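Note that one protein chain is taken out, while the other chains of the complex remain in position.
Moving on, here comes chain A:
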Amino acid sequence: MATPSRTEIISLFRSLLRSARQFPDYNIREYTKRRTIDSFRHNKTLSDPSSIAAAFSDGQSQLQVARRQSVVYSLYAPKIKSIMDVKP
């Protein structure tokens, strides 16, 4: 597809961060957040339209992966929460 607009990219960023919240596992949740923030910042300075489009479609497929996996992980959520989730 054509070069994604700024709004679409921001919207993809937001969707990825929201999908990270659905994971019951603390580690995967944190990893998803960290990885999306890092990769979006790393690619912030891209100017070539084809590489921007490639990174965008990459991000979209990762979003699909995250959404599917959050459903699967929720089916088998551990009963004992991670210590990091327990507020002091």
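What we mean here is this: a residue touches a chain if its C-beta (ideal position, glycine included) is under 8 Å from a C-beta of that chain, and two chains touch if they have at least 3 such contacts; residues count from 1.
Simple rule for what comes next: contacts and distances are computed from a predicted model.
Chosen from "Ribonuclease P protein subunit p14", "Acyl carrier protein", "Translation initiation factor eIF2B subunit beta" or "ALA-interacting subunit", the protein name that UniProt gives for the omitted chain reads "Acyl carrier protein". Within the full complex, the residue among A:14, A:68 or A:81 touching the omitted chain is A:14. Interface residues of chain A facing the missing partner chain: 6-7, 10-11, 13-14, 17-18, 21, 37, 40-41, 44.
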